[in-house]
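Note that one protein chain of the assembly has been removed; the remaining protein chains are unaltered in position.
Then we have chain A:
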Amino acid sequence: MSERTGMPTEQLHFEDVAVGDAIPTLTTTVDQTQMFFFSAATYNGHRIHYDTSWASDREGYDDVLVQGPLQSALLARAVTDWIGGAGRLVSFSAQNRAVAFPGEELSFGGTVTATRLADGRGLVDLEVVGRRGDDVLMPGTATVELPVRAQSSTAAGS
C-alpha cells in the first residue's frame, strides 16, 4: 500500500507550472485486500480479480489481475493530489496497455505538455502514465484547470 498523501499544503497556481515539469510520482503496491475493496466499491464480480484458478486455468494469466479501473483511479489520484483543492480535473484519458498483478510495485506520474490561458482559465495539459518499472502499463492524458495568481491579484488590487 502507498503512503497517505492527500493534498499538498501549498496551493499550486497556473504560474507555477511550465512545460516539461513532472508531477510528483505516486508509487504503490496493490495487494488483494485493496483489490477486494475496489471490486466491492465498483460492484465488480469479475472472477479474474479474485479467483486465482479462474484467472490461470480459464484465462491463462499467472495470477489474478489488478483492475484496470483501479489503475486509472490511481493515475487520476496522482493528478488530483498535485492540483490541490482549488484545481479542477477537466478531462482524463487512460488506456490499458498491459496487465498488472498484485504485489508488484506500480508508479503513476505525469509531465506537463502544454499550458494556456483560455477565457481567464489556466489550463494545463499533461501526459500521464502508469508503469511497472520501465514497462508502460497505462498511458494517458489529462487536462486540469489551475487558479491564476495574476488574475486574482488584479481583481483584488484594481
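Some observations on this one:
Note that in this section a residue touches a chain if its C-beta (ideal position, glycine included) is under 8 Å from a C-beta of that chain, and two chains touch if they have at least 3 such contacts; residues count from 1.
The rule we apply is simple: contacts and distances are computed from a predicted model.
Per UniProt, the protein behind the absent chain is "FAS1-like dehydratase domain-containing protein"; the candidates were "FAS1-like dehydratase domain-containing protein", "Anaerobic dimethyl sulfoxide reductase subunit C", "Fe-Mo cluster-binding NifX family protein" or "Phosphate transport system permease protein". For the chain left out of this panel, the touching residue among A:V17, A:L70 or A:L146 is A:L70. Checked against the full complex, the one of A:A94, A:V128 or A:L146 touching the unshown chain is A:A94. Only one of the listed residues, A:A41, A:A114 or A:V136, touches the absent chain: A:A41.
One chain of the complex is left out; on chain A, the residues touching it are 1-2, 4-7, 28, 34, 37-38, 40-48, 51, 54, 58-59, 67-70, 72-74, 76-77, 80-81, 85-86, 88-96, 99, 140.
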